[in-house]
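The block underneath contains the structure these notes are about, expressed in structure tokens.
A single protein chain has been omitted from the complex, and every remaining protein chain is retained in its original position.
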Amino acid sequence: MLKIKKTDLSALFAKIAESNELYLPVKTAGKTNFAAWTPAAEVDLDTLKTVKSPKDAFFPQSEGLYSCDREDGKIKITAGKLQDAPFVVFGIRACDVRGIEVLDRVFLSEPVDTYYAARREHGILVSYACGMPETSCFCKVFGIDAAAPAGDVVIWTVGEELYWEAKTEKGQKLTALVADLLTDADGAVVEAEQEKIRAIIDRLPNSDLSLEGWGAEAAKTRFDSPVWEQLYKPCLACGTCTFVCPTCQCYDIKDYDTGNGVKRYRCWDSCMYSDFTMMAHGNNRTSQLQRFRQRFLHKLAYFPANNEGVFSCVGCGRCVDKCPSKLNIVKVIKAFGKEDA
Amino acid sequence: MSVKNEEFRPVIVAFCCNWCSYAGADLAGSSRLAYPADVKIIRVPCSCRVNPMFILRAFEKGADGVILCGCHPGDCHYSTGNYYARRRMTMLFSMLDFIGVENGRTRVEWVSAAEGVKFSETMNSFVDKIRSLGPNVRLGDLRCKD
Partner (left out) sequence: MQRLIDRAKELLGSGEVARVLGWRKGENSWDVEPAFFASAEELDGFVYDGFCGANLSKYMIEASKLEGKTLVFLKPCDTYSFNQLIKEHRVDRDKAYIVGVGCKGKLKIENIPAKGILSVEGAGYPDAAEMLTVKTLYGDVQVAYKDAMLERCHVCKGKDHMIFDEQIGESADTLDGDRFAQVAAIEAMSPEEKFAFFQAELSKCIRCNACRNVCPACSCRKCVFDSNKFDSAQKANTTSFEEKMFHIIRAFHVAGRCTDCGECSRVCPQGIPLHLFNRKFIKDINELYGEFQAGADIDARGPLTDFRQDDCEPSIVGKRG
């Protein structure tokens, strides 16, 4: 176990940034999101949840795939650049690390998504234990321990100090890079902090949420339930829940006409949108009820059906906080729980 | 495509109404009045055909300045189209100013079919203005610029 004073963090960031791209929570115009570190950036490690999850670092909201340009009467095709330099995502929370593990199951299974795979290969996760969990958190339901997140390096803050522990080979390399700034520390301090965090998590209102009835079989048993009709009505069909979600992975591919050629790019899509999975014959989900049901059954039934029972919700609670109509996955789970009772 | 080490040649998009301004541009041409070739004219049926999206899309695709020309107020082929266009463009220009786009990148001028001279003078002065402002960097899509 190592540690560093909070006041020395800018030196730590500067050191990491010398040889890595560094992404961490930065406050811009009042809201905190993951962004590239610069000496002028207002780093904000106090905010528990960034508005958007850090999945952008591996699966950006939009990215170029390749471009076709006219050159001397011919068409030149240039492939998009794959990530080839190391980068560090600093301060990612336990739930968001699990979110990336969920994305791995999608993008690293055959056929492998090379853009994503290159980022995963070069990305180093410095995960950050949650000192002050929020009311909307329910990661415990999915077996995530916010006091001991997965990742290449794990950090905890206790008082004015930040504790640092490398967990993987990548993490050890990063630790070696900043070794001069770190000093030896007493692991017992962290253990006490972990106990404290776990005690708070046990008091969270949704930590004991029951997932009974969800999983592969829910696709059959809950698809036609009248509960959806009750639930979806306030939904505005906006994409807030999908865009702040750490596991939503659907995307759309488009061509952009630059006047001299075409740039093919992909961007996140949302199953809440009316043109989602639009095909030549039209759309296979024509009502908001169907689109709403798709989102929750994807997380709680279809995904586990294809992934050994793993849910594609990590309990980060962003949708709980951000839905303009105050709908969310917790309400859905509870509504079906009541229906069963 | 920008060519370095050369004088800045702005791309200007001019929306001209079919009945007055486009004919004015024709007259400027047939009277051999010069105006820069950087002005790309797009003919529209009436100045009020132009909605704010047209202006923004022109900037997106690389325009450095956008000018809208229509019949003089009172002379609209459709009686009142240019009055509506006038209010809309006032609102849009004010919004562009509000978000910090340099004032002067957009303009509205009323040019009649008989005003070949005014058309050429207007275009010359607008191009000069855009030259003085320099390339448009605040409203373009970067993908069109590399």
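When the chains are written out, they are named A and B in that same order, and each has its own residue count from 1.
Here is the rule we use: a residue touches a chain if its C-beta (ideal position, glycine included) is under 8 Å from a C-beta of that chain, and two chains touch if they have at least 3 such contacts.
Just so it is clear, the model here is predicted, and its values are computed rather than measured.
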Contact partner of the left-out chain, one of A:F13, A:Y116, A:Y265 or A:F311: A:Y265
Residue, one of A:I16, A:L48, A:L174 or A:V190, that touches the chain absent here: A:L48
Subunit B, residues in touch with the chain not shown (by the definition above): 52-53, 56-57, 59-60, 73-74, 80, 83-84, 86-104, 106-108, 138-143
Positions on subunit A contacted by the hidden chain, ascending: 28-31, 33, 48, 51-52, 61-62, 132-135, 200, 203-206, 233-234, 236-240, 242-244, 252, 254-257, 265, 267-270, 273-275, 278, 322, 324-327, 330-331, 334
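Everything that follows uses one rule, which is that only the chains that are shown with their structure count from here on.
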Whole-Å gap separating subunit A and subunit B, where each centre is the average of the chain's CA atoms: 45
Parts of subunit A lying in touch with subunit B, wherever the complex brings them together: 256, 258-260, 263
In the complex, subunit B residues that touch subunit A: 1, 61-62, 141, 143-144
